[in-house]
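Below: one structure, written as structure tokens.
The other protein chains are all here in position, but one chain of the complex has been omitted.
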Amino acid sequence: MTRSPAAGGAGLTRPGLAWALPATAFFAVFALVPLALVAVLSFTAWNGVDSPRAAGLANWTALLHDPVMLKSLWLSALLTTLGVLVQTPISLLLGVWAAGHQRHRAILSAIYFVPLLLSATAVSVLWRALLDPNFGLPAQAPWLFGDGNLLGSRDGAIGVLAFVGAWQWTPLHTLIYQGAARAIPQVLYQAAAIDGAGRLRQFWHVTLPQLRTTMVTSTVLMVVGGLTTFDTVLILTQGGPGTETTISAYYMYEQGFKSFDFGQASAIALVLVLVATLVSLAMVRLSGYDAMRAGTEGI
Amino acid sequence: MIRHMTRRQVRANYLAGLGSLVWLGVVGLPLVVLLTTTLRTQSDYATNGPLTLPKRLTLGNYTDALSQGFAQDLANTCLVTVSVVAVVLLLVPPLSYTIVRSRRRSVRTVFRVFLLGLAVPAQAVIVPMFYLISKAGLYDDLTGVVLPTAAFSLPICTLILTGTMREITPELYEAMAVDGASPWRVFWQLVLPLSRGGLATVVVFASLQAWNGFLFPLVLTQSDSTKVITLGLYSFQTEHGVNAPGLLSAVVLSMLPVLGVYLFARRALVQGLMGMGGK
Partner (left out) sequence: MKHVSTAPHRRASSPSHPSRAPRRSHVPLTATALACAAALSLVTACGSSGGSGSGGSGVIHVLAYGDAGNTVEKSIVDTFNKTSKVKAVLDTIPGADYQSKLQTVINTPQAPDVFFNWGGGSIAPFVKAGLLMPLDDMIAKDPALKADFLPSVFNTAVIDGRSYGVPMRGTQPVLLFDNKKVLADAGLTPPTTWDQLLDEVRTLKAKRITAIALGGGDQWPELMWFEYLFDRVAGPGVLQKAVGGDKSAWSSPESTKALGLLKQLIDAGAFGTTYDSVKFTDGGSPALLAKGKAAFELMGSWEYATQQSANPDFAKNQLGYSAFPSVADGQGDPNDLVGNTNNFYSVRSTTKYPDAVAQFLKLMYSDEFVKAQLAIGNLPTTTNTPKFLASSASPAYSQYQYDLVERAPSFQLSWDQAYPPAAMTPMHQAVQRFFDGQLDAGGFVAAMQALPTP
């Protein structure tokens, strides 16, 4: 799309394809080739010791009938949904609040930000230590934690994963909402105030509609992040108790690197890629990013 | 007028203030416990629990952690981070420049491929990645961690940087064209200087990815001499998790460099994190 005839003038020299080559080649070798290999491996039987053997559709039919796989998909969806339901309202409210000009706001925002400085590994390790039933918080606060068997029970383990996810990621989404809330023109609030709208109605009729695209972005981030959660599960629950927190991303690791069924693991990996791609495409559609890009491409 | 409005908004929202205080407890209390735990002895922790104040303050947990190998883990992580950033900085700017300026169909296809790459989780390719890296003789070698980590931060970094580069107006390019500038000169004298903000964001983002990376090191390395800090935390936790003061000291140590970046380059860091938003 050209904006003006002048912009397309012959005097302009543009970078050739060769400029894009190094990055593309690098990406191809370390991302696209492995991706193609995943697809190939999903049709083989391979234990990591022998060479991969062609296995036809065996992995895929096994996957279809594998109760743990079906459950892992359901668990991935459950944890993702929980993440969205917990994090969205909190980060939305906090973000809008932090975009204002209250006293102490800067200090509080700085503290809220700290969990983001920790890696997912560090966060998981921290909470695993804090939630130890005998030497951690539950031993001292039985009124809150009961007997403290959080990671050993189904509901407890799922709750912990959802909570730790929220603890770590809410600050990021708060930040995203804060940025977006700052960008809302004050005029809209003034107009609403003149119409006699109170704070609640202003929030409902001005803030929320203005943050719609941001909500899409933030939600998609949560969904993609939730589907690919791995460190947290490995460190906090190892998919247990039993298989109660074996989400798909962890199940793939377990099938591959613990049960040494790399063919099966590859099939699960491909399912993950497909789901993540579908979600991302939906993101592009919903957020209208594609249209924006088309409008600015090739200026 | 605006000032007046703002002030009026300030006055009344006690509910929001209360909510923000509750969240302060949820975020702040664990952080306080994190700090106090690292400053007490292991037996003090085991006997009195995390919610009491330390009987006696000690820095022994930190010195222990450093002498037990976390110093080397931190050094390895630094090496990985710097290398990943170097690779990303070499590859992403020329690519983004091409995507923004070139009008070839093929370049547009390349961009679409990178966009699609955003959706590929690193876990998905870990099995063949292990296969490729070990065939290349890079297993248990930090290079083998750097290469895939860099590759997987390319899509998002490209997205961030093309966003910045698109804001350079066509008039500036035309002015350079009148001078008969080559693409190389345009890139060096116009595009790079005007993309500094985006570049800073890219640096921060790539560093965070490398610093916090876990899965690639987990699968692609094994020795103590190639251990990065996230793996150090993980293996300390699996072997000595009951030693919470020692473990949490290592957690704090792993965070310090990022905290430093936060204090000195807050803007770029915040932008970088927002960059995770894919915008």
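In this document, chain identifiers A and B correspond to the written order of the chains, with residue numbering beginning at 1 in each.
By definition in this document, contacts are C-beta pairs under 8 Å (C-beta built on N, C-alpha and C of every residue); 3 or more make two chains touch, one makes a residue touch a chain.
Please read all numbers here as calculations on a predicted model, not as lab measurements.
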Going by the contact rule already stated, which one of B:L79, B:V113, B:A200 or B:A265 would touch the omitted chain in the full complex? B:L79
Selected residue (touches chain absent from view) among B:G137, B:P193 or B:G260: B:G137
Touching the absent chain when the full complex is considered, from B:S96, B:N243 or B:Q271: B:N243
For chain A, residues in touch with the removed chain: 18-22, 25-26, 47-50, 131-135, 147-153, 238, 240-243, 254, 257-261
Contact residues on chain B toward the hidden chain run 46, 68-69, 72, 79, 83, 86-87, 90-91, 94, 130, 134-135, 137-144, 146-147, 183-184, 187, 219, 221-226, 235-243
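In the analysis below, only the chains that are shown with their structure count from here on.
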Length of the line joining the C-alpha centres of chain A and chain B, rounded to whole Å: 15
Chain B residues touching chain A in their complex are 1-2, 5-6, 9-10, 12-13, 16-17, 19-20, 23-24, 26-28, 30-31, 33-34, 37, 45-46, 49-52, 87, 90-92, 94-95, 97-104, 106-108, 110, 113-129, 131-132, 147-148, 150-152, 154-155, 158, 166, 170, 173-174, 177-178, 180-183, 186-187, 211-212, 214-215, 219, 230, 233-234, 237, 241-242, 244, 247-248, 251, 254-255, 258-259, 262, 270, 273-274, 276-279
Sites on chain A touched by chain B in the complex: 3-4, 6-7, 9, 11-17, 19-20, 22-24, 26-27, 29-35, 37-38, 41, 90, 93-94, 97, 100-103, 108, 111-122, 125-130, 132, 135-137, 139-141, 167, 170-172, 175-176, 179, 186, 189-190, 193, 199, 217-218, 220-221, 224, 227-228, 230-231, 234-235, 249, 252-253, 256-257, 262, 265-266, 269-270, 272-273, 276-277, 279-281, 283-284, 296-299
